[in-house]
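Below is one structure, written out as structure tokens; the observations come after it.
Only one protein chain is missing; all other protein chains are in place.
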Amino acid sequence: MTTPLENLGEVADVHVASAAAGAARATPGVERLQPGLWGLVQQLSHELWERATGEAYPDVAGVEVEMQDGVALVDVTLATDGTIPAGQVAAAVQRAVVDAVAARTAVPVLSVAVHVCEIALPR
Amino acid sequence: MEDVVDDLDAGRTDDHSRTCEHCATARRSLENLMEATAALVADPSEPPPTLLGRIMQAVRAEARRGDVLALEGAELGPADVSEVAVAAVLRFAADSVEGVWARSCHITVEPGSAGTIAVAMTLSLRYGSGPAEGLLGEVRGRLAAALAGQVGLHAHRVDLTIVDVWPEEEL
Partner (left out) sequence: MVTGSAVAEAAPSDGGWDDATLVGRAREGDLRAFEALVGRYQRRIYQLAWRMTGSSGDAEDVTQEVFLTLWRRLPELREDVAVVGWLYKTATNRCLNVLRSRKPTAEVDEATTPSHDASDDPERSAESNEQMQALAAALGRLPAKQRAVWLLREIHGRSYDEIADLVDTTPQSVRGRLARARVQLAEMMQPWR
């Protein structure tokens, strides 16, 4: 079996998404990432990814990456834990994602959109 | 036997049902059923503890995204928060005032004033919790604090409407 050539681009997407997801999850005030229904990254089947790279498919749920002319547009959907204003969390996630993608891939990030879908309330 | 059911329901006995062996047997088996029914009402079987979480996971996965409110301060791309999430924070803040329950909460955005919203909330009050004036002032304070501390937005207008007053014992 050969990997379709057009999917090779998506391997880079997965690396970007993986770096972004890890950075977002580690940002103070983030409770969890919230998977959406659609995303370019999810279109690459996990099996295809593992065959192409020999690595386990990373947890990128909640992150979508769109490549435009060699630069990445990243979308992160998350829930905050309610301890820090959502606006501050969003700004911190943007900085962390840009730094992490720069450190782990050669893909420049054009923009990081952050959607806060839920703010956790004290139990 | 259905007659015996009726008698048992009504707590009736007559000479026939006391002396007739068939009726006595029917009565015993119905009493047996009543005891077993009481045991079944006190059913010890509980849903698995993971069920609630699984239901909520399924609900979250298809939660309506709904409208979003732009967040200020993001520099590397757009940032927004779901209106529903902000409404939940505001209701919780109002609830934290003793004797107050938030009912509905609507948020609108002033065009061209990023980071500023208008809040319209309806409330239930418990009768005897104190003057409404004071309670509403307290609610306003909590809403402003929650918006600043948990969301990062500012309300230029907060409309509070009392739609219900509850007697103490019903809370």
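The letters A and B name the chains in turn, as written, and every chain counts its residues from 1.
In this section, a contact is a pair of C-beta atoms (placed from the backbone, for glycine too) under 8 Å apart; a residue touches a chain by one contact, two chains touch by 3 or more.
Note that the coordinates shown come from a computational prediction; the quantities given were computed from them, not determined experimentally.
Colleague: Counting contacts across the entire complex, name the shown chains the missing chain touches.
Modeller: Per the contact definition above, the missing chain touches B.
Colleague: I'm checking contacts with the chain that's been left out. Which of B:A24, B:A58 or B:A114 qualifies?
Modeller: B:A58
Colleague: For chain B, which residues touch the unseen chain?
Modeller: Answer for chain B: residues 1-2, 5, 8-9, 26, 29-30, 32-48, 51-52, 54-56, 58-60, 62-64, 66, 82, 84, 87-88, 91-92, 95, 101-105, 124, 171 touch the chain left out.
Rule of thumb we're sticking to: only the chains that are shown with their structure count from here on.
Colleague: Roughly how far is chain A from chain B, going centre to centre by Cα mean, in whole Å?
Modeller: 35
Colleague: What residues of chain B sit close enough to touch chain A in their complex?
Modeller: 60-61, 63, 65, 68, 71-82, 85-86, 88-89, 92, 115, 148-153
Colleague: Which of the residues in chain A end up touching chain B in this complex?
Modeller: 34-35, 37, 74, 80, 82, 85-88, 90-91, 94-95, 97-98, 109, 111-119, 121-122
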